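One structure is given below, represented as structure tokens, and several questions about it will come after.
One protein chain is absent from this view; the other protein chains keep their places.
Note that the chains take the letters A, B, C and D in the order they are written out, and that residue 1 is the start of every chain.
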Amino acid sequence: MMMMTTAFAHSFSLPGLLAQMQTSMPPPGADYMRILPELVLSLFGMLIMIVDPLLDEENSHQSLGTIALIGTLAALASTFWMARYPGTAFWNMVRVEGFSVFFHVLVIAIAAVAILSSFEYLKVQRIRAGEYYGLILFGTVGMCLMSSAIELVLIFIALEISSISTYVLAGFRRREASSSESSLKYFLLGSFATAFFLYGVALMFGATGSTNIDAISHALHSGNAPVPVLAYVATALIFVGLGFKVSSAPFHVWAPDVYEGAPAPVVGLMSTGPKAAAFAVLLRVLIEARAPGYFWLIWVSAALSMTLGNVCALVQNNVKRLLAYSSIAHAGYLLVAFAAQPELGTSAAMFYTAAYAAMNLGAFAVVSHFANAGEKYVTLEDYAGLGRRSPVLAATFTFFLMSLIGIPITGGFFAKFYVLSAALKSNLVGLALILVLNSAVGAYYYLRIIVMMYMREPRGEVPVTPLPAAAGLAIAVCVLLTLYLGVLPGPVLDYASLSARQLVNDTGAPTASSVSLAVEQ
Amino acid sequence: MDIPLSYYLLLSGILFACGVLGFLIKRNIITIFMSIELMLNGVNLSFVAFAAHWHALSGQVFVFFVMVVAAAEAAVGLAIIIAVYRTRETLNVDQVNLLKL
Amino acid sequence: MSPTNMDGLNPIILSLVTFIPAAGGLLILLIPRRDRDIKLFALVISLLAFVASLHLPVHLHRDLNSFKFEIDKVWITTPNIHYHMGIDGISVWLVVLTTFLTPLCVLISWNSIHERVKEFFILLLLLETALIGVFTSLDLFLFYFFYEATLIPMALLIGMYGHGRKVYAAVKFFLFTMIGSMFMLAAIVWLYAKTGSFDFVEIQHKIASGAVPGFEAASLWLFLGFFVAFAVKVPIFPLHTWLPDAHVEAPTAGSVLLAGVLLKMGTYGLLRFNVGLFPEQAHRNASWIMFLALIGIIYGALVSLVQPNMKKLIAYSSVSHLGFVVLGIFSFTAAGLNGAVFVMLAHGVATGGLFMLAGILYERRHTYEIADFGGLATPMPKYATFFLVTVLASVGLPLLNGFIGEFLVLSGAFQARPIYGILAATGVIWSACYLLWMYQRVFFGKVKHEVNNALPDLSLREKAALWPIAIAALVMGVAPLVWLSAIDPAVQAASKVVGQ
Amino acid sequence: MFHLILFLFFGALCVAGAVNLLVQSHPINSALSLIVVMGSLAAEYLLLGAEFLAAIQVIVYAGAIMVLFLITIMLLNAGKEERTKGSRIATLLGVPGVLIGGVLVAWTLLHRSDMGSVPIGALWGDPKSIARLLFHDFLLPFEVTSVLILIAIMGAVVLASRPETGARAARKDG
Partner (left out) sequence: MTPTLNPLLWMIPILPLAGAAINGFFGRKASRNAISAVALVFCGAAFAVALWIAVHFSSASSPYYFPLAHWLRSGTFSVDFEFYLDQLSLVMLLVVTGVGFLIHIYSVGYMWDDDGYYRFMSYLNLFMFFMLTLVLAKNYLVMFIGWEGVGLASYLLIGFWFTKDSAAAAGKKAFIVNRIGDFGFLIALFLMIKHFHSLDFTAVFTQVSAWPTETASVGILTAIGLLLMVGAAGKSAQIPLYVWLPDAMEGPTPVSALIHAATMVTAGVYMVARSSVIFEHAPTAMTVVAIIGTLTALFAATIGIAQTDIKKVLAYSTVSQLGYMFMACGVGAFSAGIFHLMTHAFFKGLLFLAAGSVIHGVGGEQDMRKMGGLRLYMPWTFATMGIATLAIAGIPPFAGFWSKDEILWRAFGASWVYWLSGVITAFITSFYMFRLMYMTFGGDDYRGAAAQEAHGHGGHGHDDHGHGHGEPHESPWVMLGPLVILALLSVIGGFVGYGNRFEHFLAPVFQGATGIAPETAPESAGSTLEYLLMGVSVSVAGLGWFLAYLLYSRVPQLPARIAAGLGGLYRAVVNKYYIDELYAVLFVKPLIDGSTTILWHGVDQGVIDAAVNDSADAARHMSDELRHMQSGNLRSYAGWVAAGGAVVIAYMVWMGVR
């Protein structure tokens, strides 16, 4: 490891270059295996772009959607393939290990579900399917890379890919002023934050002379030289950038507006996928690169996010907006894990992202189905008596809300539980207490929805369209996953903690055992 | 005679700060977007400077990538601005506030 | 496995008893929406559960050592969660109480539920499973799961089938309990984080043997964490305000189970966990807890004395009665503990009965206001008789079940802290005051409102629901040994834990 | 010495341009001043020996991107911006924040960064060596940028294209 970094550092001095000129060969085939999912996804994305013009506008949705779905599934499969080739690729650009595999699976699965839940939506909204699915797939490429990249520049590019695709997706309800506005806000603030992130990267480069995660962590902690202030500042700026991406207070302000304006399925996607990826990056930067002195940042930010998110959600009447605030709160819960001991925290955080993805996607799937054409019915009042009008939908929604509250045998419970235990194990009693109080407060506004659905008389005019197959499937998948994580969290957590151990102990290539686990995954 | 590195860094910092400031005080969306570009430029400068300091060419390569990203962002961003203009008939950011609270 | 393996049932009987109702509930999903079938089916299921549960006391070894009918299977490897169930002389009766009350609830809500009948009975049966689970689970996680699981069906029952400010009541109920249980969760997680186990017995052992790092420092907070959760449920004095609302708005069956069993979850928790896991803290904090209980007894009685609403009156009387339980538990005397458990059961039967009776009246007149009645003994003598029996039971007349428990609790409290005992004993006066006064206003005198002259007396179904209550009240009062013989060793064991 | 003068000159130009961007009220002027900034930055790059970057800076940035900006401005014929008072936060909270942050960073850079000075032409940012890096060590990012650009194109197409007529109808009834 150490040897490698020094080599890396020196390789840019002229003689090094000359040396490499002789020895420059194309990357070995294994390297391609290590980015196989990305390849698959981009291929399918291009396929869509090719097929799109050949089909006519009206009935292209189904076929394109199917292609996209197949693409994601193929990518999922290829992930397990990829998992067999642990190690770095393309000269330390990406590393395949438990951690990256975990997030690959997660992100791609999210994309798949998002695609499923979009089928009906696109038709109703008359949205151009080709670009839509293409953007989702390519965006997924970005997210995947974010999770596996160990090179800040690559991370930056991947981040941009996922972000830009989400900016565009947010603006897809073209006829709605709100949609384009949310897109604009997301875009401007997003690139604003990205600039911070980039500046942070630059300073980190300045401080350590490298942008490779391993190199950085090595440079920061090699010998007994004090960590340069520059590194601190760099960490600060990077934290600002990523904190924005994961919508943690005080950088959360964009989330509610954007979520409210953006198309519901997209919200489902962007509240889970890019967020998960961003958390992965945050983990890499803070934990793996062992960035200095971030503890209290996380602590305060977590406390703020939880409290602000929950308190603001109390009086929301727009369900999408309400869920936006709730996602801020959940980001806060997640950050608690970051404050805990690295290993425990990482595994807890990983599990949380998974559980949160499952339940939130499901919730938004329900919302987007129920919102109907033009997203007319997104206020709390529209949900009155849903329990009577479509019991199944209401029941599933209730289930997701229960999970968000954190009732046992839902994924949400164990997610919260692991975070809590990680926090308590590392004696963060204060933070744990704040978390507990917040989730008590949080129960209230989720409950408001349930109350609406079951205890209020339905208002006549809200129509109930039958649940189409695709959306039904998406919701079913989410239910199953949430349930699975709630009843048998063991495997996932084992895997998470294993890869967390690798990440923290920073042994370059993962051991065979983790890989076998990865395959089981 | 050499120029202290910190001069370059300072310059880049100033540019970055100007960018942020611009984002805060400008009302025209396009101008705001420009100030983002300004920020990126600032960052670029420090990249180059650090590259020089560490004798690491990679720093310059980063700048290259940043430019690409900037270009992409510009394309999308301006498209978005156009879309907004279509729906709202304004470029004043203060009037783009349907979504609030 | 427990040594009491005299027939093949034992390993699975607990699971059976626990999950029969839930299974039934799921089956109801499949039944077409023909209300009558659903009701019958629900009745059959609940009776089945009751019969099955009778196996437990019959085959329960009444000796001191540990839990019976244990089943301990690994459920989730990480975290180390076991499907660990088992009962002792305390929980067995609470289980039976639950299974005993549920069929009566089905009967009593036969005609009072008109719409969404299917959902109602599903919720009811799910609730029953959750309740039984609370009493049978020996794994903290399992316990917490069931504990939370009771919340949703109950809240829905109140919110969907209640009346008046039902939503307010439901939400209040949910949030009070939720917030309370959050603290318990924190405490549980702490225990897990430090012991790596959820198993009650194991944790208890580890704590007792001082094998838990940092326990000394944290024990008070852990104790409080559990205490708050249960204090809300019981409810102990300042946290009780959700109870009257919930009761008044809840449908009859809801009130019956709420008063009959849900509140017992709190006291049971106090006994099993607060006392079982943190004996020192329990002792150290006994004085102020007993004080709160005392306030609860007198306060609840006085407030219910002046309630114009029958159900509210009964609700506050529950506050008073549950005060006795807490008093008994924290007196840490054999009599007190025995009495506490017995009061739980007695109160479950008597107050459950009172709520059923109130519900019967509501079915006829759609009001709980005492002022709307008067002289009812003339049109409906049978009803009046049952009501009187139940009232006397909860007044604590000897030879009825109320007396045994209260007597033991009071004597226990008196031995521990005479003043508390004496003050608490005034409770026997208060209960006579508010209940008899209510009885007089409802049943005696001339019929004040014309409508009441036409009120029909008890129907066969209602009698079928009320007889078991009356009989239980009498049997428990005359032959309490049947219960005490099982309870005594259990609390002996508990107090041994306490004793050290 | 001469280098220092150059540095200072172009640096001053940069800052001037940046400040002008802020003070100018018409987007066109801001854009032009941004071009000034970029041009002078190119010069700074040269000073740092990054010839290739200097070239790209002029071509891509000052050329392509800014032109894009100008086109958009023309397209939407954006006039002088009106000084609306939309946000107190930005002025009361943001601006001080920026100043504090900037000062702090500057202070750090000046005092705490124990960095020497840059010898001119310390390393040649010549196309050849850059290319070596781009197509060898940074091959993956380079390829990935293609995806980025693809997305950018798609996004631009989707968003800039007019919503189809059917949608209009929908908008009316919706």
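Convention: a contact is a pair of C-beta atoms (placed from the backbone, for glycine too) under 8 Å apart; a residue touches a chain by one contact, two chains touch by 3 or more.
It should be emphasised that the depicted structure is a prediction, and the values quoted were computed from it without experimental measurement.
Novice: Can you pull out the displayed chains that the omitted chain is in contact with?
Specialist: The omitted chain makes contact with A, B, C, D across the full complex.
Novice: Out of C:287, C:367, C:426 or C:459, which residue would touch the omitted chain in the full complex?
Specialist: Answering carefully, the residue with contact to the hidden chain is C:426.
Novice: With the missing chain put back, one of D:11, D:101 or D:155 would touch it. Which one?
Specialist: Of the listed residues, the one touching the omitted chain is D:101.
Novice: From the list C:303, C:344 or C:360, which touches the chain that is not on show?
Specialist: If we include the chain that is not displayed, C:303 is the one touching it.
Novice: With the full complex in mind, choose from A:156, A:251 or A:356 the residue touching the hidden chain.
Specialist: Selected residue, touching the omitted chain: A:251.
Novice: Can you work out which residue in A:196, A:333, A:364 or A:446 touches the chain that's missing from view?
Specialist: Residue touching the chain left out of view: A:196.
Novice: Which one touches the absent chain: A:60, A:180 or A:235?
Specialist: Reading the full complex, the residue touching the unseen chain is A:235.
Novice: Applying the definition given at the start, please give the residues of chain D touching the unseen chain.
Specialist: These residues touch the chain not displayed: 86-98, 100-101, 104-105, 107-108, 112.
Novice: Across the whole complex, list the residues on chain A that are touched by the chain not included here.
Specialist: Those residues of chain A that touch the unshown chain are 184-185, 188-189, 192-193, 196, 227-233, 235-237, 239-240, 243-244, 249-251, 253-254, 256-257, 292-293, 296-297, 308, 311-315, 441.
Novice: If the hidden chain were put back, which residues of chain C would touch it?
Specialist: Counting only chain C, the missing chain is touched by 172, 238, 240-241, 299, 302-303, 305-307, 333-335, 338-339, 375, 377-378, 392, 397-399, 403-404, 407-408, 410-411, 414-415, 418, 421-422, 425-426, 428-429, 432-433, 436-437, 440, 443-446, 478-481, 484-485, 488, 492.
Following the convention adopted for this analysis, only the chains that are shown with their structure count from here on.
Novice: Taking the mean of all protein CA atoms as the centre, name the chain whose own CA mean is closest to it.
Specialist: Checking distances from each chain centre to the full centroid gives A.
Novice: Between chain A and chain B, tell me the centre distance in angstrom, where each centre is the average of that chain's C-alpha atoms.
Specialist: Spacing between the chain centres: roughly 25 Å.
Novice: Using CA atom averages as chain centres, what separation in Å is found between chain C and chain D?
Specialist: Between these chains, centre-to-centre, one finds 70 Å.
Novice: When you check chain A against every other chain, which residues touch at least two of them?
Specialist: Counting only residues that touch two or more other chains, chain A contributes 12, 153, 157, 160, 164, 167-168, 171, 174-175, 180, 183, 206.
Novice: Do you know which chain B residues sit against two or more other chains?
Specialist: Answer for chain B, listing residues that touch two or more other chains: 9, 16, 19-20, 33, 49, 53, 55, 57-58, 61, 65, 69, 72-73, 76, 80-81, 83, 86, 97.
Novice: State the interface residues of chain D toward chain A in the complex, per the touch definition above.
Specialist: Counting only chain D, the residues touching chain A are 104-105, 108-109, 112-115, 123, 129, 132-133, 136-141, 144-145, 147-148, 150-152, 154-155, 157-159, 163-164, 166-168, 170-171, 174.
Novice: If you look only at chain B, which of its residues touch chain D in the complex?
Specialist: Touch list, chain B to chain D: 1-11, 13-22, 24-28, 30-31, 33-35, 37-38, 41, 44-45, 48-49, 51-53, 55, 57-58, 60-61, 63-65, 67-76, 78-83, 85-86, 91-95, 97.
Novice: Within the complex, which stretch of chain A touches chain B?
Specialist: 9, 12-13, 153, 156-157, 160, 164, 167-168, 171, 174-178, 180-185, 187-188, 191-192, 195, 198-199, 201-203, 205-206, 209-211, 256-258, 260-261
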